[in-house]
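Before any comments, here is the structure.
Yeah, one chain of the complex is gone here, protein chain that is, but the others are all in their spots.
In order of appearance the chains are A, B and C, and numbering begins at 1 in each one.
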Amino acid sequence: MNKPNKWEINVGELATGQALTIPVYQFTPENPSGPSVYIQANVHGAEVQGNAVIFELMKQLENTHLNSVVTLVPLANPMGINQKSGEFTLGRFDPITGINWNREYYDHNFDIEYWYTKNQSHNDSDLFSAFRQTLLSSCQQRLQNPWGISTGQRLATELQILGHQADIVFDLHTGPKSCKHMYCPEYAIDAAQYFSIPYVLVMPNDFAGAMDEAMFCPWWKLSELAETQGRQLDVAVNAFTLELASQERIDMNDAKIDANGILAYLSHKGVITEKVTPVKMDRYACQLENYKKFYAPTAGMIEYLAPLGEKLSVDQPLLSLLRMDQYGTKDEYQHISLDIECIPILHFASAAVHQGTELYKVMTDVFLLEHYPPLKK
Amino acid sequence: MNKPNKWEINVGELATGQALTIPVYQFTPENPSGPSVYIQANVHGAEVQGNAVIFELMKQLENTHLNSVVTLVPLANPMGINQKSGEFTLGRFDPITGINWNREYYDHNFDIEYWYTKNQSHNDSDLFSAFRQTLLSSCQQRLQNPWGISTGQRLATELQILGHQADIVFDLHTGPKSCKHMYCPEYAIDAAQYFSIPYVLVMPNDFAGAMDEAMFCPWWKLSELAETQGRQLDVAVNAFTLELASQERIDMNDAKIDANGILAYLSHKGVITEKVTPVKMDRYACQLENYKKFYAPTAGMIEYLAPLGEKLSVDQPLLSLLRMDQYGTKDEYQHISLDIECIPILHFASAAVHQGTELYKVMTDVFLLEHYPPLKK
Amino acid sequence: MNKPNKWEINVGELATGQALTIPVYQFTPENPSGPSVYIQANVHGAEVQGNAVIFELMKQLENTHLNSVVTLVPLANPMGINQKSGEFTLGRFDPITGINWNREYYDHNFDIEYWYTKNQSHNDSDLFSAFRQTLLSSCQQRLQNPWGISTGQRLATELQILGHQADIVFDLHTGPKSCKHMYCPEYAIDAAQYFSIPYVLVMPNDFAGAMDEAMFCPWWKLSELAETQGRQLDVAVNAFTLELASQERIDMNDAKIDANGILAYLSHKGVITEKVTPVKMDRYACQLENYKKFYAPTAGMIEYLAPLGEKLSVDQPLLSLLRMDQYGTKDEYQHISLDIECIPILHFASAAVHQGTELYKVMTDVFLLEHYPPLKK
Partner (left out) sequence: MNKPNKWEINVGELATGQALTIPVYQFTPENPSGPSVYIQANVHGAEVQGNAVIFELMKQLENTHLNSVVTLVPLANPMGINQKSGEFTLGRFDPITGINWNREYYDHNFDIEYWYTKNQSHNDSDLFSAFRQTLLSSCQQRLQNPWGISTGQRLATELQILGHQADIVFDLHTGPKSCKHMYCPEYAIDAAQYFSIPYVLVMPNDFAGAMDEAMFCPWWKLSELAETQGRQLDVAVNAFTLELASQERIDMNDAKIDANGILAYLSHKGVITEKVTPVKMDRYACQLENYKKFYAPTAGMIEYLAPLGEKLSVDQPLLSLLRMDQYGTKDEYQHISLDIECIPILHFASAAVHQGTELYKVMTDVFLLEHYPPLKK
C-alpha cells in the first residue's frame, strides 16, 4: 500500500503574523517511470468539491501499482477559503485588490528564442529538463523581488513551482451553479475522452493567466519554436482545468466518480499500472470562443429555468424575470430565450440581479467530441 | 376584477442622493368589512421568494370577492436586496453597522398602564382605534427625532407604520438552505393549520425585535393588562413570519402553493368571501425554546447529509466533516450525529466552515400541531 | 529586568483547519503582592493602536519593580484583524453573523443571591476567591456546550477566562476618527484622573455586553447584594475601556504617552513600586446617557468641520453637507449645527454617507472630572 508523505508550504502571512500554509501530499514510488502528476484544488475559496475528489483519489492511489510521483494540494488558497461574507465564501478575488486569485500566475517573459538557441544541442530529454529548470528559477526570482510581490502573486508563484515540476497538471474548480465541464487545450484534446465529464471547452494554446495555461503555455511555445527550426518536439506538459459542478458543495459519492475519471486518464498515461476504463458517455465540445455569456438585460428576480447540461432550443425559455416594481404592466413577468440553440453550462448563484449581471454561460456550435475537429462553417 | 393601487414610500437616501423607495400595492374594496391585511417580503436581501408569493397572491386577489383592505409590500428592503458581495446578496445585516435588518423595529416603550387608565372608558372598538393611533404617532415621533435615526431604524419604522394599520400581518422570509416553516405566536396558534407549511415554531408573546413581534406585542400587552383589570380583550392583531424554503431562489410554481395557503387563512378570517380550503398535510410544531442550533465542533468541509424536514433519529448522521489537512489521521473524515431525535429545518449555505459556525437548526420535542398544547414532560 | 513569559491560546479554527491563536505575554514576579492586571487590545480588527501601547508598556514594565502578575494580550481577535475589505479592515463585526465582536461576552446568569447565601460565611478574601472560581467555571462550561457555541462566543469566552483572573482589566480600543476618551464605571470614577485621556464617559454599573462590563458587573452585583445583607464589600474588580484615538493608525510616540498613563494608574494601585505621576491636564466627563449620536439628516458628501475634542458652541458648524445632485438648488451645500453645546468625540470614517449614518458622537452636559458627581439639573 502506498502512503503519501505530507508537508506544508508557506504561501504568505496574515496581518496578525499567522503563517498561511497549504498541505502538500506526495506519493513517491521507488523508481518512478511514468509521467509525474500535480493536482490542486480550491484556488477559488467557494469551490470546495475538488478537495473531496483529491480525498477519494488518494484513497484509491494508496491501493494501486504506482509508477509516478503524484503530488496533491487540496485547500490551495487558505486566504480565499477562509474569507467569508455573510453565509458565503468570498473566495474568487483578493478582497483587497479585487484581482481573481486564478489570474496571478507568472507569464514567463524570458526570451524563449534566445534560450532555445543556447540550448538546442541538448537531446529532447535534456532540453526538457533544462527548460523546466529555467521555469523554476524564473519563479524563484519572482519570489525574491527586493521590492516584494503581491499576496496573490506569492500564492500563485508558490503553486506554480509545484506545478512546473510535473508533466500532467490538474486544477480542480467548480462553477457557481454548474454542470460538470472542463477546459482542454487544443493540442491535448485526446485527453478529454477519459474524464467523467460530458462538456469540453477547447482552449487555444495561449496564456490568459489561469493555472492550466501557466503550465502548458511555455511548453507549447517551446514546441512551436522548435518546429520553426525544423525540430519535432512534443508539448511536454498537459494541463487541464476540471469544473466539478457547483460551488459550496461537498458530495462524497460524486467525488468518487470524478476521482475515477482522473484515474482513467492517469491509467492511460501509465501513471498507474492498473487498467481503468473511462465511463462511456456522450461527450460534447465547443471552441472557447463559442462559450458565450448572457447578461441580465434588465434588473429583476430570476427563475433559472433552463436545466444545466441539456440542449436548449430557441423556443425554450432560458429564464424568467419577475419585476415586482412593475406589477400591472407588461414588464411584470417575462420569459427570456436565446436566439440560437445552446447548452447552458452554468448560471449565477443569486436570484436577484442588477442589470448586466452575467446570468448564464452557454456552449454554442456544439459538436460531439469524437467529431473533433469540427468542420468550419 | 380588483386592481391594486400603487404608490411608493421613501425609506431613505443613498450617499449619491438617490431615494430609497419601496413599491406599495393596495387593494381597497368599497366598503371594507373584514380585517385589514399587511404583507411584506424581502426584508432580508437574499430572501426573495416572498416577492413571487406576493405576485401570485395579487393575481388571485384580483379575482376574488374582497372584503378588506389588503396592502402588499414586496422588495421591502432596497438597500439589503441591492447589496451584493461576490455572487451572493449580503442582505441580512446593515453592511455599515452589522445590525440585522429585522431587529430594528421600534419597541414602543410608552407606559401602557397609564395609557389604559386614561382610555379604558372606550368600548373595545374605540379603544383599539385609539391604541392603534398611539402606536402610529409613536412611530412618527421616532422618525422626527431632531438628532436623526439610523438607516435601519428609518426603514423599519416606515414599514412598521404600514403594518400597524392592519389587523393581520405577514412577514415573508426564507432560511439559508431551508424547508418551509413558520413562526406563530402562542395566542394565535389556531392560525397555523391554514398555511401550506408543515413546521411551526410556537413563539412566546414577547418582543425580541422582529416584525411579527413588533406587530402583535403591544396588542398582546394591552390585552394582558385589561385582563388584570377584569376586562376580556381579544389580541386585536395577528402577525406571522413565514419562512418560504431557501434564499436566493425564485420558484413560481411553489409560490402558487404558498399564495394559496395564505388565501386559505384569509378566507377563514373573512378577508375574501370565497371559501379556500387549506391543504391537508401533517403539521408539526415545537416551542421556540426547543428549536436548537448546532455549531461546527471543528472547522472543515461539510456535506450536509440530513434531509431538511424529515425526522432524524440519533443513529443517523447529521453531516459529514472532511479535513483535508488531516488526511491519514483519524480526523480526516467523520460523520456527526445529534444525541436526540430531531427534525432538521435549515442549514448553513456554505460548505467550508470555521469552528463555531451555526450549521443546522433543528426542531426537538416535536408534536403534531393538532395536539397543541403538548403535555409538559 | 523582568521578562514576560509567552504562550498562545487557541480561540478557534478557520475553515481550512488553521488554528486561530492569540499570543499571551505574562509578567510573573516571584511573590506577587499587588492586584493582578489584564490588558487586551485589538478586539475590533481596525483598532490597532492598543498593540503599540502594549508594546511600550511591556518595554517599561521590564524595567520596573513589579509587584503583580500582569497579563497582556495584543492582537486579541485574529479573525477580525485579518478580515480585509478593500483597503480597510472589516473587523468590527463577525462577517458571517453580523454580531459585534465586543458584544459576545458571557453575561453570567447564575443565581448570585443563592450563591451568596451558600458562601457568605467566608471572609472577604475567600469569598472573592470562591466567586472568581465560579465565574471561571461558568465560562468553562459555556465552552463545553455539547451543541457547540458560536465563533464569536468562543473567542469572547476565552478572553473572558483570562480577564476574570485579574483585579484590574483594560480593554484597549479606538474610535473610527476619534480623540482619546475612556469608559469608566461610576463606582471607579476616581481612576479616571490617572490616564492621559481628557474625556471620560461615566457608565452605569450594568451589563451591556462589552468586555469591561463583563469584567466588573458580576462583582458589582455581588457587592450590591452584600450591602442589602448589611455587609460592606468592595467591588473587587476595576475594568476600563480606553479609546486611543483613531483606528487604522499606529503611532509609537503616542503609544508611549498612553503607556505612561496606564503606568500612572498601576503605580497608584501598587502594581509597580515606582511612583509615576499622572499627566496634568483638564479632564472632562459626562454621563453615558449624555453621550449622543448625530445621524445624517440626508445623504451627501460630508466635510467634518468640528475638531474632535474641542468645545463646539451652538453657532459653530458641526459639518457641511455637499449635494452634487442638487447643484443650483438651496440644498447644494449647507452647514449643519447642533442645538446644544457639546464636545465632539468621534466621527464616521467615510465622507460619503447614506441618510441615517451615525456621523458624530458628542459629549453633552459636560463637567470637569474633578467636579464629579455633577449637580443634577
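Following the convention adopted for this analysis, a residue touches a chain if its C-beta (ideal position, glycine included) is under 8 Å from a C-beta of that chain, and two chains touch if they have at least 3 such contacts.
Model, not experiment: these values are computed from the prediction.
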| item | value |
| --- | --- |
| Sole residue of C:12, C:34 or C:74 that reaches the chain not shown, by the stated touch rule | C:74 |
| Given A:93, A:304 or A:372, the one touching the chain that is not displayed | A:93 |
| Interface with the unshown chain - residue positions in chain A | 12-18, 20, 79, 92-94, 96-100, 146-154, 292-301, 323-326, 338-339, 352-358 |
| Absent chain, residues of chain B that touch it | 14-18, 21, 75, 78, 81-87, 89, 95-96 |
| For chain C, residues in touch with the removed chain | 3-4, 6, 23, 25, 45-46, 48, 51-52, 54-55, 58, 74-75, 81-82, 84-93, 176, 248-252, 301-303, 320, 322, 324-325, 327-328, 332-333, 348-352, 354 |
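Here is the rule we use: only the chains that are shown with their structure count from here on.
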| item | value |
| --- | --- |
| Chain-level touch network, classified as line, ring, star, complete or other | complete |
| Chain occupying the most central position, where position means C-alpha average | B |
| Chain whose Cα centroid lies at the greatest distance from that of chain B | A |
| Same-site or different-site touching of chain A by its copy chain C, using the half cut | same |
| Distance between the centres, which are taken as Cα means, of chain C and chain B, whole angstrom | 36 |
| For chain A paired with chain B, centre-to-centre distance based on mean C-alpha positions, whole Å | 42 |
| Geometric centre distance via CA averages, chain C-chain A, whole Å | 48 |
| Multi-partner residues of chain A (each touching 2 or more other chains) | 75, 81-82, 84-87, 89 |
